[in-house]
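One structure is given here, and the rest of the page talks about it.
Showing just some of the chains, left in place.
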Amino acid sequence: MDTIRIGVVTASDRASAGIYEDLSGKAIVETMEEYLLNPFEILYRCVPDEQERIEEALKELCDREGAALVVTTGGTGPAPRDVTPEATEAVCDKILPGFGELMRAVSLNYVPTAILSRQTAGIRGKSLIINLPGKPKSIRECLDAVFPAVPYCIDLIGGPYIVTNEEVIRAFRPKGS
Amino acid sequence: MDTIRIGVVTASDRASAGIYEDLSGKAIVETMEEYLLNPFEILYRCVPDEQERIEEALKELCDREGAALVVTTGGTGPAPRDVTPEATEAVCDKILPGFGELMRAVSLNYVPTAILSRQTAGIRGKSLIINLPGKPKSIRECLDAVFPAVPYCIDLIGGPYIVTNEEVIRAFRPKGS
């Protein structure tokens, strides 16, 4: 099985300053351990909520590190320093609006403030970038919703072949694809 | 309790020419009277369906009048003179796609033509701008859907603290926020 390189970008002024522990990044890594049967490597970046810094981290992970999947956490709300979606849109070749739509719809089952999230997803070269919320519980809800489409998406953009643990999450690939 | 300044912008060639009464603006005011426990002031503008005029009204209400919330009615459809979303996007720092998604999803429970609405929402400075439909009945359906997230959104952008009448509409603020 292919080894999968996965970028994790935590956008947080406080976590990047060491003021609190990055529990969100941890939650993402734990979820990948449950989901994936492939061996994988985590490439971790923790940056302040600044668009340029987030863009740099995304570009480096996609272009130099060859991450097939890059997930961000934090910075998707309406506050002035929430700029993760802006950074994501700036570096992506294509935006996939269905990811944000589905993640907001799923989060709406838990909290009416889900509509405040501007999270999105997109393609840069051979990498899929997905914005996740900042809270560990919401991260898992969102990943459970969208991950079934991730392996096929990565097939389509020329990335490695991802195999999931079907008892935890079932990847879908259309017949004949 | 803080006094809330609320902008109401009716975009309508006919209402602004005095050809018919602006029932939509009235419906918004009545809804706010039911929703809010804070004292509030309505800042009302009725303009023709011209992008520049709508932009001017939005900017004035946000920047000079200090409205924490600005709601528009009308001008969100596919017709050539429907330009309220264009004006909104032009003046906003951030767009919040979840508002339009949820309002369309809710309206789809009533009419299949809900998909023709391009209504959106966004942030300008310390103001939240929300596009509502043109018809009083649809206005209420949309406000009932999105308003639970409005007070927390306004907290996040540095606006006044909104308290709702929980028997009518329940504002949601995440624990620990």
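Labels for the chains are A and B, by order of writing; each one numbers its residues from 1.
The rule we apply is simple: a residue touches a chain if its C-beta (ideal position, glycine included) is under 8 Å from a C-beta of that chain, and two chains touch if they have at least 3 such contacts.
Worth saying up front: this structure is predicted, and the values here are computed from it rather than measured.
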Per this structure file, total copies of the shared sequence (2 shown): 3
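Convention: only the chains that are shown with their structure count from here on.
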Averaged-CA centre spacing for the pair chain B and chain A, given as whole angstrom: 31
Interface residues, chain A side, partner chain B - complex: 77-80, 82, 97, 100-101, 104-105, 108, 111-118
Chain A contact footprint on chain B (complex, rising order): 93-99, 101-102, 105, 123, 128, 146, 148-149, 152-153, 156-157, 172-174
